[in-house]
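Every protein chain but one is kept in place in this view of the complex.
First chain written, first letter: the chains are A, B and C, and each begins at residue 1.
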Amino acid sequence: MLVSSWVIAFFSLCIFSFLYKNNPFYKFAIHVILGLMVGYMFVQQVVIGLSTSFFSPILLELGESSPDWWNLVIQRIIPFVIASLIFTLLIPGRQWMKNIPLGLVLGYGMGLMMVTSLESNVFVQLRKTLQPATSVFASGSFFRDRWPQWAQFVPMLSLSVVVALTLLYQFRMRLPQIKTVIYAALLIFIISLTDSLVILIGVMTVLSYFFFSFERDGLVEEVSRVGLTFMMVYFGAVFGSTLMTRMQIFIGQVDFLTAKWIMGTIRAFGGT
Amino acid sequence: MQVALPVILCSLTCLLLVVTHFIPHEFSKVVLAEVKDNWYKLIKVAGFGFAIFSVLRTHIRRLQAQGTDWQYSVVALVCFLVFPMTYLIDNILENRALFVTTTYSSSLDTGMLSNKDKVKIENTDGKTYSGQIVKLDSKKRQISVKLSLTGSQIKSSGLKSGTQSFRLLKNDVVVLEKEPMKVENKNLFFQGAGRSISIKGDGKSTEWVYNTIVSPLDTTMFALVAFYICSAAYRSFRVRNFEAGVLLFTGLVVILVNAPLTNLVWNGIFTAKKTASQQFFVQDALINLKDWLLAVPGGSAGRGILIGGALGLITQSLRVMFGIERSWLG
Amino acid sequence: MWGKLLSFNTKYIYLTVAVIVTLAVIFKVPLTPNPSGPTNSLFDHVESLQEGDGIWFFLDTRPATEAIHKPQMQAFLHHCFSKDIKVIGFNPLVAEASGMGRSIIEEIAIKYDKKEYVDWVYMGFTPAGISVFSAMNRDINEVYTTDVTGKPFAEIPVAQEFRKYSDIGLAITFAGLKTPGYWVQYAQTRYNFPLASGVTGPMIPDQFPFLNADQMVGMMGDILGAAEYEGLLRKNGYQDQGFASSSMFAQTVVHYVLIIVIVLANVATYMVNRQGQRDRKARAAARARLDGGME
Partner (left out) sequence: MKFYNPKRLVLFTAHTVLSVLIALLAVGQTASVTPKPVKEPTQMSTVQQGQTLADLAELYFGDRRSYKKFLAYNNIADINTLKPGDRLQVPIGKEESRSDRVGKETEQQVKSAFQEKEEVSQQVKSAFQEQKSIPAQPAPEEQIDSPELSPPVEVKAIDVPNDGLNKAGKGSIKVSWSQPDDTEGIIGYEIWRQGEGDFKKLKKVSAKTQVFTDKTALGGQSYVYQIASVGADGISPARSESSKLVSAKGNWFDLDKRYVLITLIIFSIITLYYMDLGMSGKDMFIRRLPALDRIEEVVGRAAEMGRPAMFVAGNDTPDSGSTMAAFAVFESVANYSVVTQTEVVVPVQVPLVDVVLRSSLRNIFTLAGRPDLFNEDEVSYEVDNQPAYIGIIGDSMERHSPASIFYFGDFTYESMVYAEMGNNIGAVQVAGCENPKQTAFFIVGCDYCLIGEELFAAGAYLKRDVIQMATLLAQDRIKILAFLVMLLGIGIAIFQPDSSNFVLDLLKF
């Protein structure tokens, strides 16, 4: 127990010392874990992987009274030969052969991902976005409830501001300030809508941010700018909400170092 | 040839996967199992083998070149041996099982017994142990059962090696009446059944190394993020333009609300008030604002990015499937 | 002066954070935040359980997040054991969590002298994968023949008492990965049992849909949730560990320091830019005067 706590403390301090600058202790710790994990990979993936999916099935098959040779060749030998083509990367002039197993693996991944992401990331997400929005349109409660008394007029006001200033901008004066005001009023109006509508607008504008084949000007620019704003809100929120978690990990480390390591050592040597 | 063969193979595999996804028939299950369990797995294994080969080669070269930091290559190469050693040690020490062997009389019809059958053996004082038939030799009329007891259970089970009389049951029907059976405590590793390297409670020395060095390093690396997140916020949370301003504002609001004291103070000042005019300042208003920011605009943006990413991914997959996208050919 | 503030070395920030956290951890200053909705509902649900009911918890995380999930589990288990609720622990999806899970539950069980295999047991990992979700609806014995210490299932009374979803009063997943979604999608919506979750900060927004749809009875959000839970325990007269509450102070200070730093940096940028503009204006004026003089 004490030994392991000392080992843990030593390696933790080695890693933390990198915050000051790169140093021999850090390099030592890193190369220790590098070697360990390469060894782990070796046992976990190569030794056990080979034995479970190649050697032991073959041995079992041969152990049978009448081994099914055809099955053996199709299921074990040919895949093994094809897999070992990876090592042709070392043979000058034969390097293209490694693409055969690679092609199989990549085809597998791509085929799997194409359908699953179409289902779970396009169909499901679109439905999740559309279902509440449609119910809102059906019921007709467009603005968020519990809107405070003195702010009842905000949605309508912002909308009318948007309309009026847009007309003004179009026909009279093309000032950047007016554009900014329009933009702010538009955001206020969007926020004042019901949550599911905000989500719908957010999804559509964010999607429109990713249009590749249109020049970014006019309507597309405005819409994609709203989408960019939504994304920035998301990124800021994620960043801020992560701070506490990460900080807690560090607090846990410090707690270990103080409580378990130092105090544990003191206690072990008869201190109180 | 050099290009066409891999590309066509890739497209065909891709197509196969797509098609089988729409076929619930058992045939597609068979095909998938074939592809996944044999081809995919073995190619992954080969990839790992090549990777380990190349990393070892890199470090040995550094060692030969005696350039800067060659000492650390020595460290790495030495530590490379640790887990294989612990794996061997654990297997030899703990990966044991009890085998019960007996010969049966010719009167027994072996039709009802077959290899890999789940059976039970029951000793004289009625204690039963479940096991599995591993060998069924009809010539020598010999049957041997492997009991499903792991290393620590063997001691607790109280079975000793040697000959004692058992009866053999298959789904609670007595197959062999009380017969003297030979109990042997064999090492599975040398029987060709190596246990997977385990961080799951058994495998003591492996577990010790893993829990003492690997997991704490994982935690420490994770803890480094705490520092980096602060310096990143300091460096790049600046109001350069409107978008950066939004980023800064949201980040600040969330950080402020996440600080536990804030909410305490807030609720100290604004205790729950029912009048509509003060509904902005009810209890937990800040928390609600944070949750709203995270869930509604944030959630929608995340969903939009997800959908767009999926569309891009599908188009890219089609590119690969049609054989246009060839970066992976090298 | 402002320029200096902009260009100082980030290592000072590292130093500040380290010092603050170390001091705050050494001198434990407890700070109990007000309980939020999800934590409250989770507490109320556990409070509504009777003596002798059973609870499952799933530990779906790597040991890296132990600093967050350990306080959560400690607060939760204190509540369970002081109400004489029986606890069964699993880590069905992540192998690495086995040692951590058993040590935590054992540590607390000793305080209430609860006996292993009778009042609690830790079943550990099973390689069953996704099929765990459906197997647990029939019988956990299908996927667990022994517990993590290698004790045969037949000799664990508590595990035999609560062997499927319908037997238990609550299942809670302490997750650092995406697994709560899986538990809702593959288990809760099909077999309909009370499910709760204790998650890390970035995952909190993903849980709101489940909470709003009553697919989860409650949630412990990050270390804050753990501290809230401890506050509730204290308010209702249970004893508790109090690690989460004691780390709240450090969190608060760090958050505020970061906010101050960010605001200062922005002010400094603004000031420097304005300074630059003023200098540019001055230079332009001087050039103009020079031109004027040339005539």
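Structure notes:
The rule is short, and it goes like this: a contact is a pair of C-beta atoms (placed from the backbone, for glycine too) under 8 Å apart; a residue touches a chain by one contact, two chains touch by 3 or more.
This one's a predicted model, so the numbers in the text were calculated from it and none came from an experiment.
For the chain missing from the display, the contacting residue among A:30, A:82, A:226 or A:244 is A:30, taking the whole complex into account.
Among A:174, A:216 or A:267, only A:216 touches the chain that is left out of the view.
Contact with the chain not shown here comes from a single listed residue; of B:127, B:178 or B:235, that residue is B:235. Where chain B meets the omitted chain, the residues involved are 3-4, 7-8, 11, 15, 18-19, 21-29, 43-44, 47-48, 50-51, 54-55, 58, 61, 68-69, 214, 217-218, 220-222, 224-225, 227-229, 231-233, 235-237, 247, 301-302, 305-309, 311-330. Think of the hidden chain as still there; on chain A it touches residues 15, 18, 21-22, 26-27, 29-30, 33-34, 36-38, 40-41, 86, 89, 95, 98, 102, 105-106, 108-110, 112-115, 117-119, 122-124, 126-127, 129-131, 133-135, 137-139, 200, 204, 207-216, 231, 234-236, 238-239, 242, 246.
We take it that only the chains that are shown with their structure count from here on.
Looking at which of A-C and A-B shares more C-beta pairs in contact, the answer is the pair A-B.
Per-chain CA centroids place chain B at a distance of 22 Å from chain C. Centres computed as Cα averages put chain A at a distance of 19 Å from chain B.
Contact with two or more other chains is made by residues 19, 237-238, 241-244, 247, 249-250, 252-253 of chain A.
Chain B has residues 210-211, 219, 221-222, 226-227, 230, 233, 248, 251-252, 255, 258, 294-295, 298-299 in contact with two or more other chains. Within the complex formed with chain B, the residues of chain C that make contact are 10, 13-14, 17-18, 31, 33-34, 36, 62-67, 95-96, 98-99, 102, 124-125, 145-146, 148-152, 201, 204-205, 208, 224, 227, 248, 251-252, 254-256, 258-259, 261-263, 265-266, 269-270.
The residues of chain A lying in touch with chain C in their complex are 19-20, 237-238, 241-245, 247-255, 258.
The touching residues of chain B, when paired with chain A in their complex, are 2-3, 5-7, 9-18, 21, 34-52, 55-56, 69, 72-73, 75-84, 87, 192-194, 196-197, 208-214, 216-217, 219-227, 229-230, 233, 242-244, 246-255, 258, 276-280, 290, 292-314, 317-318, 320-321, 328-330.
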